[in-house]
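Every protein chain except one is present and positioned as in the full complex.
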Amino acid sequence: MPTVELLFSAQPEHVRTARLVAAAVARRAGVDEAALDEVRLAVGEACSRAVGLHRSNGVEAPVRVMLNEDEKKFSIEVADEVPGNASGGSPDAGADDAADDEGEMGLAVISGLVDDVEVIEGAAGGVIRMSWPTPAV
Amino acid sequence: MPTVELLFSAQPEHVRTARLVAAAVARRAGVDEAALDEVRLAVGEACSRAVGLHRSNGVEAPVRVMLNEDEKKFSIEVADEVPGNASGGSPDAGADDAADDEGEMGLAVISGLVDDVEVIEGAAGGVIRMSWPTPAV
Amino acid sequence: MDLSLSTRTVGDRTIVEVGGEIDVYTAPKLREQLVELVNDGSYHLVVDMEGVDFLDSTGLGVLVGGLKRVRAHEGSLRLVCNQERILKIFRITGLTKVFPIHTSVDEAVAATD
Partner (left out) sequence: MDLSLSTRTVGDRTIVEVGGEIDVYTAPKLREQLVELVNDGSYHLVVDMEGVDFLDSTGLGVLVGGLKRVRAHEGSLRLVCNQERILKIFRITGLTKVFPIHTSVDEAVAATD
């Protein structure tokens, strides 16, 4: 069970809420002050991407953000419910080039920013999993 | 479907996260700046009470906070998973007087603070439902 | 913001200056502080709440607990608070009738009922 879980309807304004929550919980979990900007940006990118995917695919389900405090790390998972390879397989791929480009730029930012990151594309949707070290207590 | 939903394990530190999220989303939804303190306090009370109930009854499930933006109002529901009449029926009621007192004081604060509030005790757990008006757009 | 606590004595009174948020997460620290003071023989407490940004019922519960403890030793627990949003919480819960609330530490220290 994640320590904190946030679900929100795919609207751009809630991405801010997700950033705010992720940064607050990360701080509390002991993530280095200097890395909080990274957390904020990476979560924002992952959520913006998920919001874009849900909107362009007409998915009504909420975007899910799971925040986990483990012993040595703080991890975040952002899950969308758009099945398969998101960037190639969307039904109206032609019309959505701009959105896709942004999604890919978002992934580029995340990969450039976060050392420990994993992107999983599953049948039920995609998950971006990221983690940051926390001090041993 | 709520606009934003927050689930957290029954730990006191997450009550702060809930306060933060509720106030941010309420502000965005257009709740009057002067009422945001109320929102913060009422959500904090409802969540503290739920955390106390979960802990004293050994409930592992997360506490749930649902934030809803309707046309004319912003409503918040805080749900616990402790069945029945919470304050009387807990198995170790004798030992938990202090926690119960605090829970009741919390309810007193909420009722004194929020005009539109409803406390529902169901078989699956309790729900505290509160709402605040938002300006017509 | 987290809770901050500092204590000093003025005559037979002990001033507890509280800052930050008193909530379900930080209230245990305040409880410990009050219990420790009473155990050390300080029975006349003045809790200065001017620096408090947030107070919830858990915090109220701790203050009520403190009051019970000092009363067991014929002591007193006075509050200093001028913030309307904090005073409102005492009013809602009827605790303005239970705690003497003062507008300054000087006033609280001088008070004898």
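A, B and C are the chain letters, set down in written order, and residue numbers restart from 1 in every chain.
Assume contacts are C-beta pairs under 8 Å (C-beta built on N, C-alpha and C of every residue); 3 or more make two chains touch, one makes a residue touch a chain.
Please read all numbers here as calculations on a predicted model, not as lab measurements.
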Next on the checklist: Based on the whole assembly, the unshown chain contacts which displayed chains?
Outcome noted: A
Checklist outcome for this item: Where chain A meets the chain that is not shown, the residues are 12-13, 15-16, 37, 40-41, 44-45, 47-48, 51-52, 98, 101-102, 105-106, 108-109, 112-113
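What we mean here is this: only the chains that are shown with their structure count from here on.
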Item to check | Rounded Å distance, chain A centre to chain C centre (Cα mean) | outcome: 44
Checklist outcome for this item: Between the Cα centroids of chain A and chain B the separation in whole angstrom comes to 27
Checklist entry - In angstrom, rounded to a whole number, how far apart do the mean CA points of chain B and chain C lie? => result 26
Next on the checklist: Can you list every residue of chain A that touches 2 or more other chains, as numbers and ranges?
Outcome noted: none
Checklist outcome for this item: Residue numbers in chain C touching two or more further chains are none
